[in-house]
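Scroll down for the structure; my scribbles are underneath it.
Shown here: the complex without one of its protein chains, the others still in place.
After this line comes chain A, so read on.
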Amino acid sequence: MGEPLLEVKGIDVAYAGGAHALREAGIDISAGERVGIIGANGAGKTTIARTITCMTRSYRAVVRSGSVHYDGRDITRWPAHRALRNGIVTIPEGRGIIANMTVEDNLRLVLVALPRNRRGSLTEAWSMYPVLGERRRSMAGLLSGGEQQMLAVARALLARPRLIVADELSLGLAPKIVKDLLAGLSLRAAGEGTAVLLIEQAAVLSLQFVDRAYVLDHGRVVSTGTSDELRHGGDMTARYLGIEDLAGTEELL
């Protein structure tokens, strides 16, 4: 493999309140790859998403040491909008849609920040999720949970990302809807060579969609491997995730 698209090295992140969320964590992702980060509550998953998308400052967190390199450039101290403009796009935890804006305005919002050559067209979003097209003038807050997440996915794709960081995409949604969303996202990402970093508490679900994954615990990467290795390896992964046997939990979905 050549140079990774994204390389997080020995990153240490703490919040203003004192919580030490990441401790020398390191991950890498190559172009077009699908990588998962799994871990229990408080493992530091969301913090690593914020670090990669340069959102730490918005949450009053500080990168104490370590670095994030993207496309060969050190982006550790970049502002969030610069990261987005360069192709790192997030689907934030809780969807991050603006409830009091229409569906269409939510989508257009991401276009404001982008240079012309990186802007997708709204018709792509409507063809991917026709329901959004039908409800383009509805307030986004009136959409169902699944539709809101579609909106978040469509909005991320509109920014023509090279790396999508999806944080807890499955949160509060029916497994069937999550599977459809992930399938759609994977398909589009594969078509455009976009790398996907899937950050999920739902480990079983996540491992079905990624090529390989990192297991995070108390801010450290404690295990890594391909999805198959993590599901069947019988190593400490299951213990960290509080699941007895990952291989036998398919039915959870």
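Note that a residue touches a chain if its C-beta (ideal position, glycine included) is under 8 Å from a C-beta of that chain, and two chains touch if they have at least 3 such contacts; residues count from 1.
Assume contacts and distances are computed from a predicted model.
Missing chain, UniProt protein name: "Branched-chain amino acid ABC transporter permease", from among "Metalloregulator ArsR/SmtB family transcription factor", "Branched-chain amino acid ABC transporter permease", "sulfate adenylyltransferase" or "Lipid II isoglutaminyl synthase (glutamine-hydrolyzing) subunit GatD".
Only one residue in the set A:I97, A:M150, A:L181 or A:L216 touches the chain that does not appear here, and it is A:I97. Of the candidate positions A:V35, A:V110 or A:A125, contact with the unshown chain belongs to A:V110. Touching residues on chain A toward the chain that is not drawn are 53, 55, 58-59, 79-81, 84-85, 90, 92, 96-101, 105, 108-114, 155, 159.
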